[in-house]
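Shown here: the complex without one of its protein chains, the others still in place.
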Amino acid sequence: MGMVGGGRGAFIGGVHRMASALDGQIELVAGAFSSDPEKGRLSGEDFFLDPERVYSSYAEMAEKEAAREDGIDFVSIVVRNDLHAEVAIAFLEAGINVICEKPLSYSLEEGKRIAEVVEKTGKVFALTHNYTGYPMVKEARAMVQAGKLGRILKIVAEYPQGYAISSLKEASEDGSISNWRMDPSVSGISNCIGDIGTHAENLAKYITGLEIEELAAELTAFIPGQELDSDGNMLIRFKGGAKGILFASQISTGDENNLNIRIYGTEASLEWHQEHPNELTVKYADAPREIHRRGNSYNGEVCGQNTRLPFGHPEAFIEAFANVYLSAAEAIRDEIEGNYPRESGYDFPGIEEGLEGMAFIEAAVASSKNNAAWTKLG
Amino acid sequence: MGMVGGGRGAFIGGVHRMASALDGQIELVAGAFSSDPEKGRLSGEDFFLDPERVYSSYAEMAEKEAAREDGIDFVSIVVRNDLHAEVAIAFLEAGINVICEKPLSYSLEEGKRIAEVVEKTGKVFALTHNYTGYPMVKEARAMVQAGKLGRILKIVAEYPQGYAISSLKEASEDGSISNWRMDPSVSGISNCIGDIGTHAENLAKYITGLEIEELAAELTAFIPGQELDSDGNMLIRFKGGAKGILFASQISTGDENNLNIRIYGTEASLEWHQEHPNELTVKYADAPREIHRRGNSYNGEVCGQNTRLPFGHPEAFIEAFANVYLSAAEAIRDEIEGNYPRESGYDFPGIEEGLEGMAFIEAAVASSKNNAAWTKLG
Amino acid sequence: MGMVGGGRGAFIGGVHRMASALDGQIELVAGAFSSDPEKGRLSGEDFFLDPERVYSSYAEMAEKEAAREDGIDFVSIVVRNDLHAEVAIAFLEAGINVICEKPLSYSLEEGKRIAEVVEKTGKVFALTHNYTGYPMVKEARAMVQAGKLGRILKIVAEYPQGYAISSLKEASEDGSISNWRMDPSVSGISNCIGDIGTHAENLAKYITGLEIEELAAELTAFIPGQELDSDGNMLIRFKGGAKGILFASQISTGDENNLNIRIYGTEASLEWHQEHPNELTVKYADAPREIHRRGNSYNGEVCGQNTRLPFGHPEAFIEAFANVYLSAAEAIRDEIEGNYPRESGYDFPGIEEGLEGMAFIEAAVASSKNNAAWTKLG
Partner (left out) sequence: MGMVGGGRGAFIGGVHRMASALDGQIELVAGAFSSDPEKGRLSGEDFFLDPERVYSSYAEMAEKEAAREDGIDFVSIVVRNDLHAEVAIAFLEAGINVICEKPLSYSLEEGKRIAEVVEKTGKVFALTHNYTGYPMVKEARAMVQAGKLGRILKIVAEYPQGYAISSLKEASEDGSISNWRMDPSVSGISNCIGDIGTHAENLAKYITGLEIEELAAELTAFIPGQELDSDGNMLIRFKGGAKGILFASQISTGDENNLNIRIYGTEASLEWHQEHPNELTVKYADAPREIHRRGNSYNGEVCGQNTRLPFGHPEAFIEAFANVYLSAAEAIRDEIEGNYPRESGYDFPGIEEGLEGMAFIEAAVASSKNNAAWTKLG
């Protein structure tokens, strides 16, 4: 694989590298790691790459890798939101499969442009909504699909983080921004909902299959001098009648990466906490609460396929991320061998999930600007 | 004390009796336990009462107890919502102090009538919002008051229960109602928000002191054939700028009495779970999370005063309820001795909290009928 | 009931009073609360007693109450260990039933003297091993009795407390003792094992029915200047082949009242934590872990009978204590009515459990003195 972005010191680039390396199936061989050529070069050294395949621009990389006989099978895109579209399109059009960081793009419109190119080229496009890679999330989905919850009545999805509270307290006097996610010219129309709210939305959709009909959102820019939201709360109406609450926050002091979901059905309810990912709680009206734990044979097939270690040997974030890579790699292998897409489908988030996420962001921002009026997804 | 309602088999009447008996300060000596005279009489026997003081109507009881030299110091009212006003007013006007179940009344209007009589008579009126009686809730309040949270930014209050899911699944064909809380002629305009949503609202107010400016609510009557809500979700704007989410439910399968609150401030955040009431979690941006536990000397004075047992010897629901009784008993003692109200105040919910609760219910119902439009509290 | 000991400020006396008052079935009417007559008198006032029935000695109380037509039905003994035997014997011989604090007595020998008098008089003798009063402990026992665990292989019972760590750090220079439990002339041959180790032993026995064959114990007197143990660890061999670990401690810094038990069987295992008493965890080899929660209809009959509140409304220490009182009260009522003992038995700890506890203490101390050699229970 190749990588665009993710040079020295970048958090998410490192995650992609670890996740792709974990299973010994994928090798990083090329990259355009930084707009700063020196930093790019040094990053290439860090990763033991052939200097010839360390590029100073993604355009050059797409062109040259496409031309090599041993060129990369796919590229990982870990640049800022505003560059997703142009980079993804460049590689797709060069005939190279893509694994892309979420959110899909700077705007829904740009997302649709990517989607057109995906369709036109027939290449694989995967989006790293990594939280759906957790085995117990897959088990939750399997339980819903098997009807164990009955009819779903209510979903509570939450994603409070607190890391931005220091920005709130020590806002720079000149309005300068330390984190590009807070910069609308880079991040798009939303910070908090775009960065993490979409994970919660995607998680709810992945597990339940329910689509959002409309939402009523209140986003708040708590940080002085910043335009974009650092907190968002919303009511949701799902198609089919289920009701929902979704909230995300970056100013929830002391919360870390507290993505949680509760799904209430007529027969049973589910509860999953990202910070304790190896457990899935199942609640009944009149039977003992159950804790389903990763690695046990009572879990379903898909859960088992996404598990590397025996029970009690905890797996976590990187393994879940690696599951997205492994599933996408299956599709990429099929694509290279001319068998893409296979009829039985794949289990990774792609362009559709990306567009849903962008539509969700735009609806949330529009609703919030309209005093939390109910807003349908575009 | 005397009791109106709460005969054999009634849940909440038993709680009131246990809570009042716990500390050996309050003795049940009279009652009108049931509209069924035989059931009332048998209840009186259960409680070892003088048969002469077991009445067949609350009106008779108010009159006769007021006339006795050794008449009751106060009455506990544990009847259905629609009778709160008339019973409370009868006792207040007879010169007898009142401890009343929540919600205050059938409607805000009736609540205001009670309030007028409370003011006119100068008697003590306590409302058993019992969850504020927990020592660690009092500690949470003390921490907010001492400024340890900084400015409060966000509140998430939740109260999911699942007990009504069986009604949803096995709704009676003829629309008959097993639980009076579902009957609008008895319960008022709301079931779920009225019964438990108000506890969540009261808890948030008690701890933070923040008043609700307006709310946008979606209430759902999930149970076939029923008119009243069995689930409600809302966005809240507090005066001063804090944002909130509040939800309550009776159809959250497998949840029991899952009242939880999270309060996020600029300096620290709090988390409290009613089902594990002896712990209060305090979270910081850059310091270890803390678990404050009941019974320790590091807790504040009020927390300590509301504690009966050493650390590690858990206290629970009844003790919290008894704390409301003990605090109200202080006021009642003052009233009897002519010193009511004392300048330093008391720590129990009263008529003001009751009116807030009724205004909250009415705003939530009005908002929901108006498609979750923002609605100010009356 | 009457009470000996437990005057103003005594912790355990207050617990007994709250536990006995909770259900409105038992009334405190007499007492000899203190060896200090003034303190005894004031305690009587606190409890609203007839001054005539507030005695300055237990001997006087036993004699005079026995002589009254309306004399007490039973006495609660909450004095120091070294006085248990003489007080209990005095009341039993006066024809008055007894509820006594644990451990049974100062020594096994004294315990046997009590046992003789219990047998001779045919009176009820209950011992407040209160932790067996918890509903989920009773559920655990019912599960074992129903064979749900299969054959029991192993028991891990632990009871770490940390309250004495301050004594360890600030031991008085002159060797004076602040806590009578550390004084061998009052407490007997053991402090830690006697005070709390016996609770762990009794809990294991109550749930599993397994008897200790022999034990190998190491007790440590960590507190400078003190002779008695403040910590004890032991290996246990149960009759029938199960193995055990039991430890108790008063110097486990930061632990509060952390009584826990794990019982491993061939078919399932149980785990119960006193500080979260409303839950019982059941673990299987190849099925989801279960959390059984108090108040649900799936629990057994005995669990339900010992429950006062619906699920999710937590019960705790006092209610468990009150369950011992209620069960003992049944026996006492039978005794008064001439029907004691009833054939179907009772569910409260009595003289047998007291003797087992004393034998356990003596074996543990003997083993420890003998360098943890295996020691059979006397």
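Structural remarks
A, B and C are the chain letters, set down in written order, and residue numbers restart from 1 in every chain.
To be clear about the criterion, contacts are C-beta pairs under 8 Å (C-beta built on N, C-alpha and C of every residue); 3 or more make two chains touch, one makes a residue touch a chain.
Keep in mind it's a predicted model, so treat the numbers as computed, not measured.
The omitted chain makes contact with just one of the residues C:F247, C:W272, C:F321 or C:F348: C:F247. The chain that is not drawn here is touched, among residues A:F33, A:F317 or A:F360, by A:F317. From the options C:T198, C:S269, C:T307 or C:N323, the residue with contact to the unseen chain in the full assembly is C:S269.
Among A:E52, A:E227, A:E275 or A:E301, only A:E275 touches the chain that is left out of the view.
By the touch criterion stated above, the residues of chain C touching the omitted chain are 153-154, 156, 158, 160, 162, 165-166, 168-169, 216, 218, 220, 222, 231, 233-235, 237, 243-245, 247, 249, 251-255, 262, 264-269, 282-285, 289, 371-372, 374. The missing chain lies against chain A, touching residues 11, 14-15, 17-18, 21-24, 28, 47-48, 161, 163, 255-258, 274-278, 293, 295, 308-319.
Seen across the whole complex, the unshown chain contacts chain B at 282, 286-293, 296-298.
The definition used in the following text is that only the chains that are shown with their structure count from here on.
For this pair, chain B with chain C, the centres built from the Cα atoms lie 35 Å apart.
Centre-to-centre, using mean CA coordinates, chain A is 55 Å away from chain C.
Residues of chain C found to touch two or more other chains are 293.
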